[in-house]
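With one protein chain held back, the other chains of the complex are shown just where they sit.
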Amino acid sequence: MNSIRYKLSGVTCSVLQAANFRPAYIQCRLYSGPTSFPDFFKNPIFRKEEQAKLIEINELSKLAISPVKPPGVSETSSVYYDPLVNKLINHVMKMGKKQLARELVEKAFENVKRIQIERYHLASSAEAKAKIILNPKDILHQAIENCRPLLQLLPIKRGGIVYQVPAPITEKRSLFLAIKWLLDATNDKERTIHFPQQFAWELLDAANNTGKVVKRKQDLHRQCEANRAYAHYRWQ
Amino acid sequence: MNSIIKYAQCSSLSQWSPVFASQFHTSSALSRVVSGKYRITKKRDRPLTYEMANPPHFIAHRKSWNSWNTSSLKDGLRRSETAVEDEFIRRFLNGTWHGLVCSEVIIKRQFNHIRVAAIVRRAVSPTKMYFLIGYTEELLSNWIQCPVTLELQTVDSYKDVVFKYI
Amino acid sequence: MLSRNIRLLSRRYSQAVTFRTTESSPTQQNENQVGLFYTMNNDVCKQLFAHGGLPKSFMKQTKTFTETALMVRLPALDIIDCIKVTDLNKPVVRYVLYGEKGAGKSLTLAHLLHFAHEDGFLIVHIPWVSDWLRRLPRDKEMSNSQSREGFVDIPLDAAAWLLHFKMQNQVLLKTGDLKTSKEYVWSKRESTPAGAPLAELVEHGIARVKYACDVIDVLLKEIKLLSNAKKCKTFVAIDGFNSFFYPLTRLSTPTKKKVAPEEVSLTAPFMEITKNDWTNGAIVVTTDQLAVPEDRQENYLPKYLLYQKGFEHLDPFVPMEIGRYTEREFLSCASYYRDRLWLRGPPELESELKLASACNPYNFMELCAPL
Amino acid sequence: MKMYLNSSKMLLLTRIALKHAFPKTGLSSYFTKKSTFRIQNVYMYSSKASSSTENVYNNFTDWETLSRKKKVSKAMKAYLERAKEHDEFMKRQQFEFNIGKRHLANMMGEDPETFTQKDVDRAIEYLFPSGIYDPAARPLMKPPEEVFPARKAAEFDEAGRPHHFLFYTGKPNFFKLLYDAAENIQLLHKYEDKVIRKKETPDPNASLDLNASVWLTKDQLEQMLVEAINDLEYDNFKLVMDRLVSLPYSYRCKEFIEKYRKTLSTQRFALEIPKPSYDENGCAFVTTYECLRKKARGDVTIKCPGSGKITINGQDLTYFEDTQSREQVIFPLIFTGMENKVDVVANIEGGGPSGQSGAIRWGIAWGLRSFVDKSMLEAMQVAGLLTRDHRRRERKKPGQPGARKKPTWKKR
């Protein structure tokens, strides 16, 4: 009897092999006690413009029925909240000291703003003044855009030799690399210069496409260009 | 008398005696806490009562206490004396009702009245059992200076008290 | 492009709410200028606040805003009226500014200094008392004073203060009618004759740093005499006065013994001058939680900060609360920041910041920094 | 000899049933070609409930009459014996339970007729307060069907012929379920083709919204089917049902799907929104007690015609120094745009700044529900402001530096 049942289930699961999302089903609750939300809780949408989009395609009432996770501690729907800044703060944070990280990033933005206002006042003509971006958040977005790598090198072992194979990069990964490189560049400063000051300079350099981080990105691209011959190793 | 003993041996009474010869291990890895725990036998025929089936860390979780008195409360009185008396009562009962008590002895104290409860095997004639009841109550109340009453429940044989076999 | 029309929008928006006033001299300012900013011209500002008086963060703001603008607030106007009204031959009236951290006490004091300067007062101003008593930079020099044994001298700070005093009152000192009444002998060779102008006394103090503390002591006595003799109107301004009354200072004698404020040679003269036994002047003092360590910062009320001794020292004083921004002040400050490109974004940003900073001026400035 | 014949018949039967026992889904092509005729046959036979009128089965029935005269095998007799005995036992238990209930009602001095199971449990809890932590280990007096494990009714008749055509798969109910699902999928495919070819108009308004419910969990399914299911089979079940639901016209077999759906406790925020009560000078206020977050506990009162003043433990918003917790407190006010229309009074203790500000945030959001219109209520729900955050710091385990961090691996 057993063999039949085995074959039976064998048959059905062979069909299922293709769509192998089985692990996703098992809700792992190895740890007793509520340290996280069960996985059928949806992520909150609390920013005004995202909600506006939802209302347009009147999706909101549908979502309102299913349970939703509460927004995190550092997330608010205020006008000056920016998820990218929040991510940056988390990257700067060490050993859970979020307040210190937030202060450092805010001081950096302040330095950026002071430098830009100074430049703004020094700029002579009107359109020179217009070119200067005053909002530090815009500068941050600009800097991140400039530092995002488009390709990455994957070490693939082929016949005993490890080749650096250029491969497409995901959105999250490129954002991570951009922020990481920015912080690396900031941290190899001399002792006497403080983090906010150095970080402000880095941001400004990256914003107008100069500076160490952008160079590092270009080196990576050049490397990828050089190794494009191995590109097909990705599939074997 | 000897038939009981013979009968007991052949039905491996040794498994019944409350204090089992649990294997005693000296090496550090194996000398973890084994008190109140029983190892699985090959033939899976060791009978366990509910009390023995639940190891000590299940007290108050799955099984309740055997002695009920106010000595363990905050600034309770006569802590050590009560413990010693309880132990004495238990040994006395196991001794006088030799081979008959097939569950643990439960001692409840209210003010100065002590109630001792146990499950006893119907292996002796009722007249003998009444004698034993009177005997224990009388002696215990003299020694502990408190009126002692015995509340027993009789059972056919050890098999009725068995909860599971390991 | 986007940022440009936002800037235009914010300018047009800020124009709607007037936040500036052209009336830049404190003497003429009155109620309808409350909540508006007036710009001090630079040289007066340099003259008054070169050696301290404005908080460091405010100095950075002035550099970024390329102008020093002070907001006209009610407590300052109140004190200015009181000073104008009191007839000067009555004993001196003492005002105590108190308020939360970052409520604007030092800036109100600066505003009053500007008024005193305009009104021709002789200014005796200590920018921050706990700089003397509680800040210990490496090169801080403490020595035992010669004239009064058992006291500790801080000659460098004294000299710096004399310089500050000279800078603030250079006009009055130059007119020369302030003479010393007595002859003072510093050492065998140096002495200042009676009738010498105060400027010379101050110069001597600056030159011979060793005697700076004694010079200050003498100077303040002289000022008292002069103001009693109606020669000059004196305006005493002390920021963080309550650190004089904290039981211990961070200074230590060469024998590494902790010093109480009474044993510091500079406290006595300033205690003297804050008494009300002289006339023809005004005293404005601020009590601040930041001037004392954590364990004495439960609340910001003056009697608590001044201890029993301080309170009785100043007793008939006028307590003046410096509160948070009112609705109008907050709006004008926000539009000023927008005008100075310090703040940008949609209008409801203001209501959010109003709630987040609880209208505390310093907090508001801090919150706007990264935006 | 008789024995041999008897068992051989059994073998024959098993081989037949076996061959047709495969569910349609995943049916490897090998079977379909060869014995399509047989499957219909078996198919008709299997739906026991539907009485098959075709006469093609008459010859089967006389097998039964034929076998009745046969001597029933010993195993069969033991099985029937056990089944009968079990029924008797259950009847006895039921009788004892009813008598016990009457006695208990009499003991507690209540009317035996209206003595519900809840009263029984409460009475037992009163009479036998065991003080044992584990609810399963406490004394209980439950009706027998809850106490004794459910057993399937007899599965095959005297002649030893199983009632269910999938009996020999070991889990007839479960595979029947998969079988029906597959069948429905076939139907929907056919219907889809009909819609495409014969332009039949699908029913426009009937639709199937499933986001308020989830598939039955494994043990609920086991309870329903009275069969043990392992994880692999449970995954297959969910997969098949999802496949069924994903079909465009799945609303046609809505009741089949609903049977295996467990509706989630719909966010009951919309249902009982507290009515604001009015204090002496007539302004409406709502107090939410029990605002929890991490270790912080407290309550928040919201007064409606207010001026946006916030008092926490008697102090202003400056009770929190760091801006992050201030922003958390004003988050719901800004989100609903009520920051100048509402006064907030909160007193809270325990936990740190982020715990306390989180508790106040939830309290404010929960209190604002009665001052806010429906659409904003939904917006708040989607923003997650109304969900109670029950997450707690996970305890540190012995032998580990933290709750989850393991000691660093040392080579030597």
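Points worth noting:
As written, the chain order gives the labels A, B, C and D, with residue 1 at the start of each chain.
In this section, a residue touches a chain if its C-beta (ideal position, glycine included) is under 8 Å from a C-beta of that chain, and two chains touch if they have at least 3 such contacts.
Heads up, the rule we're going with is that contacts and distances are computed from a predicted model.
The complex includes a chain that is not drawn, and of the options "Exosome complex component CSL4", "DNA replication complex GINS protein PSF2", "28S ribosomal protein S35, mitochondrial" or "Exoribonuclease phosphorolytic domain-containing protein" the UniProt name matching it is "28S ribosomal protein S35, mitochondrial". Contacts of the undisplayed chain with the visible chains, over the whole complex, involve B, C, D.
Contact with the undisplayed chain is limited, among D:His103, D:Lys152, D:Lys190 or D:Lys397, to D:His103. When the whole complex is considered, the residue among D:Pro149, D:Pro204, D:Gly282 or D:Gly314 that touches the unshown chain is D:Pro149. Although one chain is not shown, part of chain C still touches it, namely residues 31, 34, 74, 77-78, 81-82, 85-86, 90-91, 93, 276-277, 279, 301-304, 312, 315-321, 326. Along chain B, the points of touch with the absent chain fall at residues 1, 3, 6-7, 10, 49-51, 54, 58, 62-66, 68-71, 73, 75-78, 81-82, 103-104, 106, 108-112, 115, 117, 119, 122-123, 126, 128, 144-146, 151, 153-157, 159-165.
With the whole complex as reference, residues 74, 85, 89, 93, 96-97, 99-100, 102-104, 106-109, 112, 124, 126-132, 134, 136-142, 147-149 of chain D touch the missing chain.
The rule is simple: only the chains that are shown with their structure count from here on.
The most distant chain from chain C is B, comparing centres defined as mean Cα coordinates.
Interface comparison, C-D versus A-D: the higher number of contacting C-beta pairs is recorded for A-D.
Averaged C-alpha coordinates put the centre of chain C at 72 Å from the centre of chain D.
Averaging C-alpha coordinates per chain places the centre of chain A 67 Å away from that of chain B. Each of the following residues of chain D touches two or more other chains: 323, 327, 330, 334. Among the residues of chain A, those in touch with two or more other chains are 78. Across the assembly, chains come into contact as A-C, A-D, B-D, C-D.
Within the complex formed with chain A, the residues of chain C that make contact are 1, 3-4, 7, 60, 64, 66, 340-342, 344-346, 348-349, 352, 356, 369-371. Looking at the complex, you find that chain D touches chain A at residues 18, 21-23, 25-28, 168-171, 175, 178, 209, 211-212, 214, 231-233, 235-236, 238-239, 264, 266-267, 322-324, 327-328, 330-331, 334-335, 354, 357-358, 362, 375, 378-379, 381-385, 387-395, 403-404. Chain A meets chain C in the complex at residues 78-80, 105-107, 109-110, 113-114, 117-118, 120-121, 130, 133-136, 138.
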